[in-house]
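Selected chains from the complex are presented in situ; the others are not included.
Letters are used for the chains, namely A, B, C and D, taken in the order the chains are written, and counting of residues starts over at 1 for each.
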Amino acid sequence: MTTETMLDVRGVRKVFEGKSRTVEAIRELTFSVRPGELACIVGPSGAGKTTLLKCVAGLLGVTDGEVVLEGERVTAPPPGMAVVFQEYGRSLFPWMTVRGNVELPLKEKKVPRGERRRLVRESLEAVELDHVADSYPWQLSGGMQQRVAIARAVAYEPRVLLMDEPFAAVDAQTRADLEDLVRSLWRRLGVTVLFVTHDIDEAVYLGERVLVLSMAPTLVLADVPVDLPDERDQITTRSTPRFGELRTHVWELIQQAKAGERSPEDTQVTTAVGPDT
Amino acid sequence: MIVSIARRALLALGLPAVLVTLWWVATANSTSFFWPPLPEILGTFGETWFSGRLAADVLPSLLRLLAGYLIALALGVGLGTAIGSSATLRAVVEPVLEFFRAIPPPVLVPILILFAGIGDWMKVLVIVSGCIWPILLNTVEGVRGIDEVLRDTARCYRMRRSSRLVHLVLRGASPQIAAGARQALSIGIILMVISEMFAASNGVGFTVIQFQRSFAIPQMWSGIILLGLIGITLALLLRLVEYRALAWYRGLHESQRGKG
Amino acid sequence: MTAATATTAPARAPRTTRGRGPVPTPVLGAAGVLGLMALLELVPRLGVVDRRFLPPFSEMIAALAGQMSSAEFWVALVATIRGWAIGLAIAVAAGVVLGILIGSIPLLRAATNSTIEFLRPIPSVALIPLAVLLYGSDLRATLILVVYASFWQVLVQVLYGVRDVDPVARETARSYRFRRWTQVRTVIWPTALPYVMTGFRLAAAVALILEITGELIIGSPGLGAQIKVAQSSGAVDTMYALVIVTGVFGVLVNLLARFAERRVLAWHPSVRGEVPK
Amino acid sequence: GSGGSADDSGGADPVTVGVIPIVDVAPVYLGVEQGFFADQGLDVTLESSQGGAAIVPGVVSEEFEFGFSNVTSLLLAGAKGLPLEIVGAGNYSTGEQGDDFSGVVVPEGSDITDASGLSGKTVAVNTLQNIGDTTVRQSVEKAGGNPDEVNFVELPFPEMPGALAEGRVDGAWLVEPFRTIAMNQGGTEIASNLVDTQDDLMISSYFTSKQLRQSDPELVERFTTALNRSLDYAENNPDQAREAILDYTEIDPAVAEEMTLPKWSSEINTGTVERLAELALEDGLVDEKVDTEALLP
């Protein structure tokens, strides 16, 4: 059982203490992720998805409960982890070129030069940005900046990949390509992925399961397993009836969440929507 | 709560206590004329400063410092905003400003005497002439560094010049203006002393120099300590103002650092 | 009255020269300087002040020409520049290293705060007897003053700069587990760099002021000592000629700093930029 | 003795003297130029400083072997127990009313005609609580005015002619070359305050630290010998002294030609030291009378 769990989020609670305003962003979150699993997280805006990701990344301390990664309690960023931040623009160093931004973590990881070059080139090609490798981030459009951040994470070849709305600023076609990139990367490297998104189709298309969060103070409202075949394809997968069912189900859950629904039990019934219905 | 106050007090006073102790021990048996034992310095402190000199010397000094500092603040922020906002103006005046900035105040004094006489105004101007630079430079840099997206936002909503000045430029540059204001304060105190080297007949700086000339060394040291105390008191006052005016900046940083 | 003319005269220059296209920066700067020269020439000539005490600019220049043909002047100039450069280098190096060290360790910062606030305003001129006591009137006495005064300028700027590091950038670095030194090199240092540049420019001027003042008062060899000699001989025009040299030196240093700034801060919003029409 | 000095130079003792670049120290410059110090096996470096405040610590800490200072400053240092000792005379007032190298000047058109008129007026001196105000008070008293009513302000000598002309001060205690400059600008000299204090006032002197006197009395002796020779030489060759002044100052040659030189003498006038010590006590510069014995060689 323990070897079966990569990430264990146990009763995590997070309260932001301000002078004038104290916010209980997360009430109680408990779930675990298997090694090599791809879990998507959806939830209303302000639900605490970013907060959760930062707690998992060891960037933010939890108020209660604990985050355990590979059997070790997370207190600082663990090794072998990459994060794509929601504020993509600010997570790039403006004083370095695109190439420099992608290469830096690799240097830090002591990847030999030749290998490093290859990784940088390949990841920039994957996000179609090899032609601007020598530009500075602020010379790029929003979507391009976001893709640089993704390329940086991809080149790093992490064991755990946390992504916070990574495709929010890219166009539909690129988005589809990047979705497939993440899936192929995930299958090739066996990396464990936690993926926050607002796009329900995307969550269903990408994930092996979808965690639906309630409004703040946040609980896990539902944990929907995605029982689509592993081989997925933008056209065929999205047009299967099961895909439609799942996305309608998640959509309803989110509407419930927005309506203030909080108890996981109430939704258990609908979660039973399985392949056999 | 109490623990955190105690912790902060400890942090604030810890190093000074160590340094004072070191000074105390190092000079305990000092026979050197210029390095009197610390107890001797502290012993003269009271009689030197609290028997009439507070009103006769310290007060006039502080008033001149205050006047000079406030004028420098107004001028520095005003000019700095103008210069920071206009590349053309910056190109025109920068060499001239740099020219004046490089001139040491003691050589500027004769010119100031020509224009402002030998009274308090001259000394105030000496203080202004030095204080203004950190404020000016920091304001210029602060104004230039304001986020482009914010600038664009203000332009789009067609904010008037005046409110753009208040709500965008000054607020946006305020962290850096504060940095300049703090540096200016210590320079102001230095210049308060320098200004009292000329045509003065009262003031802390004047008195300290007088002690120095008449070889009243413990008294001179007590004056240096007094200057430090004045400095730290004023810095604390300034910090208080800054604490209120820049609450958002602190919050922004603390929240993003996840101190929640 | 005179102050008003001082500021409006140079400001008018670009309006007359502005034809089509922007006027290059050096031209504008030269216009400003010419304005100042004209002012210095006119004020004594028009009798606003007694020309015996503030001679017209042309007379200062004549005296300057006289100075420039004497070897003593050049020796003094070199002595001043050397003292200034050594003092500034020490102050900048110490200020940057200590600033980054103190700034990036919160505990250290809290512990040193009060001491810094106390030591900073102690007038370096009050240290003159101390300096003389230690080193007589040779170079080092003035050096102490220069280092002491300019050190604080750099230190405080660096402290502010370190505080300004973008949290998202910081978190990015942490999540990729950059080593401390790499964080300093790739995140803290570039962020602090604009502040360091401002600190450098402030310190350069303060160092020059203290170098001259030290020479003036202690009598270490240099321009300050020459100014003192001119002053105590009643040679007003020579004195102003030397003051002009000091000022010009300040302008040159600033030009150099600006040039360096444009090179190393090409990525910074204040330097880069599509200037909106 | 160029041959001699070449021979000596290997063994010449390096000596640093802290001086102020003013007219008063012309003899040492002249003496160095004439080789008087080299003859005594001394390799003299003259370090110019702003004033006594910087030179005295230098001598005490033995950065300088010898220093130049006005007598009152030395008395003040002595009062605080600094171990100093006078080794030679600096300069003297000429002792001639109206033709001294220093005096009190009022601006053109002033209605003050003698020192008594200074009561209630503002008078500039270079350093407060020092030889300037002490001696000016003597003039005022002698002329029948009330010295306590004179309002002294501190102003560097170079600023005084300007301040006088602009009417910022009512009078100023000036030394050469500023005395001449101010008079050329229409100023009137109303008192020779040094002469009013004493006929042959020794204003300044050269001094060393007691440590050096004890550890190397022979070196001090040689310095004094060379110094005295220089002082006498300067007194007897005023034209050469004027020329020497032009070397280490920027004084306009015309002014240098015109100005009054102080008197130089190799003799130390213990009487004036005593007199100045009394005045220092009278004016409250010191709390009790300085033991002048300790200061004198």
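Note that a contact is a pair of C-beta atoms (placed from the backbone, for glycine too) under 8 Å apart; a residue touches a chain by one contact, two chains touch by 3 or more.
Please read these numbers as outputs of a predicted model, since none were measured by experiment.
Engineer: Given that each chain type is shown once, what formula states how many of each the whole complex contains?
Structural biologist: Only one copy per chain type is drawn, but the file holds A x2, B x1, C x1, D x1.
The rule is short, and it goes like this: only the chains that are shown with their structure count from here on.
Engineer: If we define chain centres by averaging CA atoms, which chain lands farthest from chain B? Would you check?
Structural biologist: A
Engineer: Give, as an integer number of Å, the spacing between the C-alpha centres of chain C and chain A.
Structural biologist: So the centre of chain A lies 50 Å away from the centre of chain C.
Engineer: Roughly how far is chain A from chain D, centre to centre by C-alpha average, rounded to an integer in Å?
Structural biologist: Averaging C-alpha atoms per chain gives centres 84 Å apart.
Engineer: Provide the list of chain B residues touching at least two other chains, using ranges where the numbers run on.
Structural biologist: Expected reply: 34, 110, 114, 212, 258.
Engineer: Which residues of chain C are in contact with two or more other chains?
Structural biologist: 50, 53, 128-129, 133, 168, 216-217, 231, 239, 268
Engineer: With touch defined as at the start, can you tell me which chain B residues reach chain D in the complex?
Structural biologist: For chain B paired with chain D, touching residues are 33-34, 109-110, 113-114, 117-118, 198-201, 206, 209-210, 212-217.
Engineer: Once bound in the complex, which stretches of chain A touch chain C?
Structural biologist: Listed in rising order, the residues are 54, 57-59, 76-79, 81-83, 85, 87, 90-91, 93-96, 104-105, 108, 136, 138, 156.
Engineer: Which residues of chain D touch chain C in their complex?
Structural biologist: Residues 16, 18, 20-22, 47-50, 53-54, 57-58, 60-61, 63-64, 156-158, 161-162, 165-166, 177-178, 181, 185, 248-252, 255 of chain D touch chain C in their complex.
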